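Since the structure comes first, as structure tokens, the remarks are kept for the end.
One protein chain is absent from this view; the other protein chains keep their places.
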């Protein structure tokens, strides 16, 4: 529990600091905050091994932290520095760490699902018991590529777990207005175990995900878990200026009462909790300092990493 | 019943003659025979009105005939003549007759499904009770675009009927090896009525489809019908030379015992049936003669019909 | 004076008012993140402004089907990459249906991409300028550079009976211009000379039109630059370009799309084949590279005014090859 709380706390504070950095123009572009959904990434990744793989989304910071990514290098990535996980080439939407099995965040909804399926298959064919998890949102469940992947995974009994983070909205469209039938039924119709779980309760998530992971590891095929959760802030950092009216203050307040950090924090001794909070703050201070000290990449290297090798490289005179 | 048998007989003999024409090189390219599946198109279209819309597939001749297309102009299309339904621009895979609501055959599996959904929506918004039907195969049920269309149709309660022609195979891959779970469950999970029916029995198909069409027309939303059927010949006319081993002779013989024309023909008086057969032969003789007498299009018109209007048309000196 | 984005919004509103067949479909179009469809659901009814699930293939095909039976669809794609997901439904279905049905089918669908190109920090999957793919397919493709043209070309696209892709570059969404109150169209296929010149024709695309104008001003004492804005990439206004080149004899194309087989390649190729150039033409384009996240890296792969200046000077120094 301490470990789970600690991870959630790192995610929460990482995101809050990230928003500050975006607002201060230290981070370019936009980021999609994970605040409110910490229990999902944390619960799921708590039952994974380092050598298992995940695919993440546009809202990916939480997944990376929970899978064990180095937050110093995450900050460095967001700040566009050479020590970033992606050497400043990816930024928030593409942040990845293949060394710990994070095959990629993704700017395209649900596009990572088949990658996880392919990795899961490769793990099994190699004779290992490694498994893969793919994260996606309630919006993602209406993407063709995901639905096709349900079929491939079930047909080939892949060691794969589908985690749907149902935070109620795809940008402004509510899950109700986007999804016919129930998500659990939809997944179950492919013949895989499917269930919904309270996505604000990290332990509940860990239990559900744990069952799914155990099945996958035992060669019993894929499973689907819908985690019911909520994002406390806008779709992305730019939404603040947009004044959109798709959610009521009451609804937000209602979900904030079930803040996953408060639910988990209440299960700790106050002193224990305070100590963790303090330790996390120190970690983030240090990480951010590391990131800020890291160099910016050189413009002359802008073409690096496009290819493993490309011969001949360019036009005649270029 | 006479009418149903007659339509099936037209389809059967149209297809048999078409194969001869392909083998004689009078028809270019390949065609996908509908032989064995006649009861599906016939049963479904028998409960449609002329002003309802359908989208068809690569295996589309039967759908067109059942929807009421002029077989003379169909033959003319396949022979590449100006009196063809598509003025010789489409051929077998794109044959269409918008005047009777055939929005298109399609060379791409399941790609017509969202077209039918859009048409169904437009019909409803116009305040009419016209409906749309989309045909697709067992292979099509694993295409993302179709699964997305299930969701749109159910979500928006479109007056749309999904007809899955499960003939057991997508080219060489059996439905068993392509589709996890049951097709009916998959469709039903979107919250629409879904059922399977004997696709060799034209009356059974008409009853199931009739229920679905009535629901759509009454504003009760989409339905799904899986028609269990079989194609008696290869995937397309070119398969004959390929010697593929994916089906056994026993399996083919087993299904041939349930030939939809024999099942329906047995319900007619022998004399009645013979008269229909004779009449159909005469119709096809005449139609083919019409088609053969039609002119070939002029090469100088090759660029016509690409655009409603395109100004300026081409490069400076061209 | 209207902002470009507001001009798009006005065109959409006017066309919805003008023709009951017109409807809008896309993700979040009721709330309207980009403002192009803001308020339209309230004004015209939710049945003419459809928020869809994240199902690009299906909703793109849905627009085709509605168009086949008499409606006129406007699809808003939230980001350019969504065109890749709907690619088959656009280039292989909507675009081909008229020919394949021998002229029976009409597919009046407009695909609006409000926010194409790079915007500092949006990285690999949100920075594409994918218009050249549609030019290659032969799909009508529009890329207005000013608010005035944005209004007129968007309206023309909606009224056109064929599929038309309209790209609104991210970098010009805020630019203001005079936009008449009364409805008007800018016909598809007509280019525009923003500034006349005698030494060299610069064909600049989208937001780069403004950049080319700035350069023309900068070098005015030294070089007389004609700034040519195609406005419609397909069909392209060859006549107008031929006239321009007959005056200047020199050509530089300034284009923020990938270089290989890009729009600039087409202009330079046709010019080399058919127009009376007195010196080799030049392209200033994006590198053939994925756009990296860090802003210095991003800038390095995008075409720049400095590169344009170099190319212009270079072409002026050169003569036709012997």
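First chain written, first letter: the chains are A, B and C, and each begins at residue 1.
The rule is short, and it goes like this: a contact is a pair of C-beta atoms (placed from the backbone, for glycine too) under 8 Å apart; a residue touches a chain by one contact, two chains touch by 3 or more.
All values derive from a computational prediction rather than experimental measurement.
Displayed chains that the missing chain touches over the full complex: A, B, C (touch as defined at the top). Within the full complex, the residue among C:74, C:100 or C:145 touching the omitted chain is C:100. Taking the complete complex into account, B:139 is the one of B:114, B:139 or B:168 that touches the chain left out. When the omitted chain is restored, the residue from B:170, B:202, B:216 or B:261 that touches it is B:170. In the full complex, subunit A touches the hidden chain at residues 53, 55, 84-90, 94, 96-99, 103-104, 106, 108, 111-123, 125-126, 132, 144-145, 148-149, 151-152, 155, 304-317. Where subunit C meets the chain that is not shown, the touching residues are 81, 84-85, 87-88, 91-92, 95-96, 99-100, 123-125, 128, 132-133, 135-138, 234, 258, 260-266, 268-274, 276-278, 280-283, 288-290, 292, 320-322. Subunit B residues in contact with the hidden partner, per the touch definition given at the top, are 27-30, 77, 80-81, 86, 88-94, 106-110, 139-140, 142-144, 170-173, 177-179, 242, 244-246, 296-303, 306.
Here is the rule we go by: only the chains that are shown with their structure count from here on.
Chains that count as touching both subunit A and subunit C, per the definition above, are B. Chain nearest the geometric middle of the protein is C, using mean C-alpha positions.
Work out the mean CA point of subunit A and of subunit C, and you get 34 Å between them. Centres computed as Cα averages put subunit B at a distance of 39 Å from subunit C.
Taking each chain's centre as the average of its CA atoms, subunit A and subunit B sit 44 Å apart. Shown for subunit A are the residues that touch two or more other chains, namely 142-144, 177-179. Counting only residues that touch two or more partner chains, subunit C has 52-53, 55, 57-58.
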